[in-house]
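Missing here: one protein chain of the complex. Every other protein chain is in place.
Order of writing sets the labels: A, B and C. Residues in every chain begin at 1.
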Amino acid sequence: MLRIGLLTSGGDCQALNATMRAIVKTVYNNTKEDVEVYGFKDGYQGLIYGRYRKMDWGDFSGILTMGGTILGTSRTPFKRIDTPEADGVEKVPAMRKNYKALKLDCLFVLGGNGSTKTANRLREEGLNVICLPKTIDNDTFGTDITFGFTSAIDVATRCIDDIHTTASSHGRVFVIEIMGHKVGWIPLYAGVAGGADVILIPEIPYKMDNVVKAIERREKNGGRFSIIVCAEGAISQEEAAMRKKDYKAKIAQRVKPSVAYDIAEEVAGRTGKEVRVAVPGHTQRGGQPDAQDRIFATQCGVEAARGFLEGKFGYMIAKVGGKMCRVPLEDIAGKLKYVDPKSDLVREARMLGISFGDE
Amino acid sequence: MLRIGLLTSGGDCQALNATMRAIVKTVYNNTKEDVEVYGFKDGYQGLIYGRYRKMDWGDFSGILTMGGTILGTSRTPFKRIDTPEADGVEKVPAMRKNYKALKLDCLFVLGGNGSTKTANRLREEGLNVICLPKTIDNDTFGTDITFGFTSAIDVATRCIDDIHTTASSHGRVFVIEIMGHKVGWIPLYAGVAGGADVILIPEIPYKMDNVVKAIERREKNGGRFSIIVCAEGAISQEEAAMRKKDYKAKIAQRVKPSVAYDIAEEVAGRTGKEVRVAVPGHTQRGGQPDAQDRIFATQCGVEAARGFLEGKFGYMIAKVGGKMCRVPLEDIAGKLKYVDPKSDLVREARMLGISFGDE
Amino acid sequence: MLRIGLLTSGGDCQALNATMRAIVKTVYNNTKEDVEVYGFKDGYQGLIYGRYRKMDWGDFSGILTMGGTILGTSRTPFKRIDTPEADGVEKVPAMRKNYKALKLDCLFVLGGNGSTKTANRLREEGLNVICLPKTIDNDTFGTDITFGFTSAIDVATRCIDDIHTTASSHGRVFVIEIMGHKVGWIPLYAGVAGGADVILIPEIPYKMDNVVKAIERREKNGGRFSIIVCAEGAISQEEAAMRKKDYKAKIAQRVKPSVAYDIAEEVAGRTGKEVRVAVPGHTQRGGQPDAQDRIFATQCGVEAARGFLEGKFGYMIAKVGGKMCRVPLEDIAGKLKYVDPKSDLVREARMLGISFGDE
Partner (left out) sequence: MLRIGLLTSGGDCQALNATMRAIVKTVYNNTKEDVEVYGFKDGYQGLIYGRYRKMDWGDFSGILTMGGTILGTSRTPFKRIDTPEADGVEKVPAMRKNYKALKLDCLFVLGGNGSTKTANRLREEGLNVICLPKTIDNDTFGTDITFGFTSAIDVATRCIDDIHTTASSHGRVFVIEIMGHKVGWIPLYAGVAGGADVILIPEIPYKMDNVVKAIERREKNGGRFSIIVCAEGAISQEEAAMRKKDYKAKIAQRVKPSVAYDIAEEVAGRTGKEVRVAVPGHTQRGGQPDAQDRIFATQCGVEAARGFLEGKFGYMIAKVGGKMCRVPLEDIAGKLKYVDPKSDLVREARMLGISFGDE
């Protein structure tokens, strides 16, 4: 008898169901033992409070193309997993207890950075854990890509495409805010795919002077409209300098109102042009997964199941240099993968004439 | 020799190019005379200031699926067309002069309500004008539908679909703001298509009590998330009562910040649930036209050209009760088509369990 | 206690689940009585052989956007419903018996022409039946539109769009076969939406001479490619003349191989141009319903439920002249709705320069 647990943790994304389908189908197809599957509800909360349902093969049929997660998810406060919450439950011991009570052979965790950190803590407790790199943000350390990323790029790019026709008709400047609080992967990729004129990401703080110059240069060359793609966490050089002293406070203040409105207002004031804002928001993590995400999610799920069947635990499935591999949890837990300002794509975007606002 | 002028006026939408293609192809195909086509730039501004380009058959080839407008558009302040602006140009005489200078046989105006009003004024001046019902908002008086409407519904519905999976995964309430300042056509149709739980439109002022009750009722029935679709111009009963005294001022104040954020804040405060906002904004008027819009736009364009070739002027092409027809400009100029709160679709949506917040 | 039965019959289409959701939600929301729902499997077969499952509210949640039918469907041979099959079961009595055994108050039939005929036969037996106009083909008599139609147009149009870019790049002629054995609704609408140069439908038999002439005319005007959209049941004038004598035999022969290949071969032979074929086939009845179909399907479902709750039976829900209504089954059973060659859209398409191959 094999007993496995599944949970999806953190912000949801598009190919979570595809991944779980691959895990479960692969386990069933490649063992002669009976298999019991336990799906924990709403991420680690389900493991902490013992909320789960017993599932079977059929529950994972027909979900390949379905967005969201059939298990539910939540953002449990990972930072304090070793201290009791207001409810008096000590989380790590509670998770350990529920894992043991169900006699699990393995817990599959579909999650991003925060989730990996908690998974690593469970590994230290002696639990068998395998992580799978979920996030639209592509900021999971240890893997070149994550599932959810290409679907989010698709949604963001479609948004830029749609804005293009109306921006062009009216001769307006548009500021489109794309997801990415700490990292700029989606804005960078979608910005290139959508033909943005300016891309502002957290990793490359901007100067408004340079943004305005880019718009004016474009106008001088005959362009009657401009598209500025900014990450949720786009930051000016002035702010970046300040944040070094007082980082946490600033992040908190930026969540709302949207940074795009501030940028729009400043651009409008300085160029005298009509400026409009679009904030596709959570649509970027919703809807059906695209083909690329389904393929990668399936690969991750199969490889995780294979690892489990080989009796190997304590790592995250990853893709590095085009090859599927396993990276130890202790090497990656709590680390973020940023856009490298010197990377190929940034350099290529600059040569193409895209401004990052830093020069 | 036949000489025709074309202009696209007001907010852009998805099938403007498809419509112009149909006009021009039909005129060329159904006359033995030579044809000259003048495209005015940026709506009535082009006619006022004599900015146009001479175009031919080839300019309208391959644009059937293209969003936006190859002529550009603008929102010229229609209310004061009979008075000179700061630039000293008297608009109606200027338009009349440019029309005459080019010896036009007809001016085709692709526009919504404001544009129709100006077109009617030109008709009174003795110009030959034919209007075509453009707008995503579907609020053009005298026709059951307008081109742009179904494409905007598509974009809005896709947005609601995308939000559905993430709302469901996290058990959240979402407020999605859909275009419609004065009318609720797109929110109503997209809300039904997307499976919204609450739809708030200008024509049916809401009470927050009822919105909260609808969410709680849904939760009691096992729904772990709720989708509220609100029009840009959604209005509470309290505000509606106030506006009767001071309408103009209130409208102005609502443009920014978005009404969705206010509603979200109130719902969060009163239900204690996590609430998020999505504002797809101008994406709703961008991108490629859908099949239905292309068909109707093509029908409008052909019928307008047919009317021109018959020597009939002074009307808008319309669809009423499923039939293409011509409605006199003087009957429709300056009138708006509102959602009837007693219409089939509203009644059906209520029976289905959708709340409009009014009861 | 209210007891209702549901079945989906004939070729499937995109908004079947959306329709059933609307029926069931509306019944539950608008009665204080308990409700029992019986879903018959695979169309009338389920009713004949007593294969059904008892369903509840939850089974119809989240299926608004889902293509296909959660009940399954089949094409039972309707012509012989009054005679026993090889299995010895007399169908009408069997259906009557199962209806009575479950003490149904009403049977909702989602089906096209054949299904309506059978439904009418059941009505004659004294059963309470309400039909809902399902079919991608839009050939259901008594209603202006059917659900499934606009989604099928979308898929077909997207196919023509995709072909356009490659046809244009290579300077080829393409023949695209669009669904419609007996009627040409989808090819006509998608052909106009997709910018076809030639549209061949069963209602307007073509002469190959005219098709070739249309391609040559287009080439003379500078077009380096041509798109021919043909219905599955496109027919030459010669064949049409023959069929009048021997209709049945000919239909059978046309099912396979596809008519598009024959037309392509003839066009290639006579024009010397490179000709390619695309047959999107069943993709046209698959995938998610578009927004328009979801709205109309929802309207149909709500109106059917409303009729049931009023105790009115024996009709099909329909939309005529833009209004929802009920048409008696005896007036429509066994009749087909054809494209009228003199209709607005055909006339408009001709003025636009589209050839139907008949002149």
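The rule is short, and it goes like this: a contact is a pair of C-beta atoms (placed from the backbone, for glycine too) under 8 Å apart; a residue touches a chain by one contact, two chains touch by 3 or more.
Since the structure is predicted, the reported quantities are computational estimates derived from the model, not experimental observations.
**Student:** Considering the complete complex, which visible chains touch the unshown chain?
**Tutor:** A, C
**Student:** Which one, C:V37, C:M55 or C:C159, makes contact with the chain that was left out?
**Tutor:** Considering all chains, including the one not shown, the answer is C:C159.
**Student:** Out of A:A193, A:M208, A:A240 or A:A268, which residue would touch the omitted chain in the full complex?
**Tutor:** In the full complex, the listed residue that touches the missing chain is A:A193.
**Student:** Pick out which of A:P93, A:G269 or A:G353 touches the chain that's been left out of the picture.
**Tutor:** Here the residue in touch with the unshown chain is A:G353.
**Student:** Using the touch definition from the top, which of C:V279, C:A297, C:A333 or C:M351 touches the missing chain?
**Tutor:** C:V279
**Student:** Which chain A residues would touch the chain omitted from the figure, given the whole complex?
**Tutor:** 22, 25-26, 29-30, 58, 62, 64-65, 144, 150, 153-154, 157, 161, 164, 168, 189-190, 192-195, 222, 290-292, 294-295, 298-299, 302-303, 305-306, 321-324, 344-345, 348, 351-353
**Student:** Please output the residues of chain C touching the missing chain, sorted low to high.
**Tutor:** So the residues of chain C touching the missing chain come out as 8, 11-12, 14, 16, 42, 66-69, 72-74, 155, 158-159, 161-171, 174, 224, 257, 261, 276-287.
In this text, only the chains that are shown with their structure count from here on.
**Student:** Over half shared numbers or under half: where do the identical copies chain B and chain C land at their interface, same or different?
**Tutor:** same
**Student:** Chain A to chain B: how many Å between their CA centres?
**Tutor:** Their C-alpha centroids are separated by 35 Å.
**Student:** Centroid of chain A to centroid of chain C, CA atoms only: how many Å?
**Tutor:** Centre separation, chain A to chain C: 42 Å.
**Student:** Could you state the distance in Å from the CA-based centre of chain B to that of chain C?
**Tutor:** About 31 Å separates the centre of chain B from that of chain C.
**Student:** By the touch rule stated above, which residues of chain C touch at least two different other chains?
**Tutor:** If we look for residues of chain C contacting two or more partner chains, we find none.
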